[in-house]
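Have a look at the structure below before the remarks.
Note that one protein chain is taken out, while the other chains of the complex remain in position.
For chain A:
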Amino acid sequence: MTPPVIEIAHATVGYDGRPVLRDVSLTVTAAEVVAVLGANGSGKSTLVRAALGLVPVGAGSVALFGTPQRRFRQWHRIGYVPQRLGAGSGVPATVREVVASGRLARRGVLRPAGRADREAVAAALDAVGLTDRAGDPVSTLSGGQQQRTLIARALAGGPELLVLDEPTAGVDAASQEAFSSALRAFRDGGGTVLLVAHELGPLRPLISRAVVVHQGGIAHDGAVPEPAGHHADPGHEHVHPHCDEEPARLWTGI
């Protein structure tokens, strides 16, 4: 039997000795699409960041593809999509250059980009519908298009597991559509997905399992919960901003 893609067992994760998650366990098997849900500040982003080794795990264990995370080296099997592009660097970079970074995990630091790399970058740009913007500086793109750039970067490496941190927060409708179709194609190709979300929106039909993080623990693991309250109202337009005033920023250490 193949080992699970992600296996977190009794993990305690915290910043500066202050635990954010306590005794948390989560297993993701191949071809699953798992959504990690929860309120802002619940620790849902911390959970996936701990799985990737971006925050240290105090107690418990994390394994990726059956290898303890500390000894895991096959990073080309994982595509990571952060919440957003950093504050924007001082030097311009084209969409294609950013997406090409996604090939580094596969080809290594020293080998120059070859034809296979260029083709993978072109395919990834096509998958998110940004081929016509490939030569433009990333800073001139809308928030949603920047998010699609980051997804293309993750896809370019040809990963088996895609880990996304709030991919649809503050993303316009057209980008959400492009985004869910790219994700659907990835799943149909046999890929595994772990994504953090505050709201599922158009991604809902893709999710095979939902995990709800609440107050540093896992409160629910199973079917996707029905939206409650005014969020369930079909006419509800989700217009309040999520990301900018997010108190979570205080403890994710970004």
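By definition in this document, contacts are C-beta pairs under 8 Å (C-beta built on N, C-alpha and C of every residue); 3 or more make two chains touch, one makes a residue touch a chain; residues count from 1.
One rule holds in what follows: contacts and distances are computed from a predicted model.
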Protein name (UniProt record) of the chain left out of view, among "Gluconate 2-dehydrogenase subunit 3 family protein", "Nitrite reductase large subunit", "OmpA family protein" or "Zinc transport system permease protein": "Zinc transport system permease protein"
Among A:12, A:29, A:61 or A:94, the residue in touch with the chain that has been omitted: A:94
Contact with the hidden chain (one of A:19, A:58 or A:201): A:201
Identified contact with the non-displayed chain, of A:3, A:19 or A:137: A:137
Option touching the unshown chain, where A:13, A:34, A:57 or A:78 are the choices: A:78
In chain A, positions touching the absent partner: 52-54, 73-76, 78, 80, 82, 85-86, 89-94, 96-98, 100-102, 104-105, 109-110, 113, 135-137, 142-144, 153, 157, 163, 168, 170-174, 176, 199, 201-202, 234, 236-242
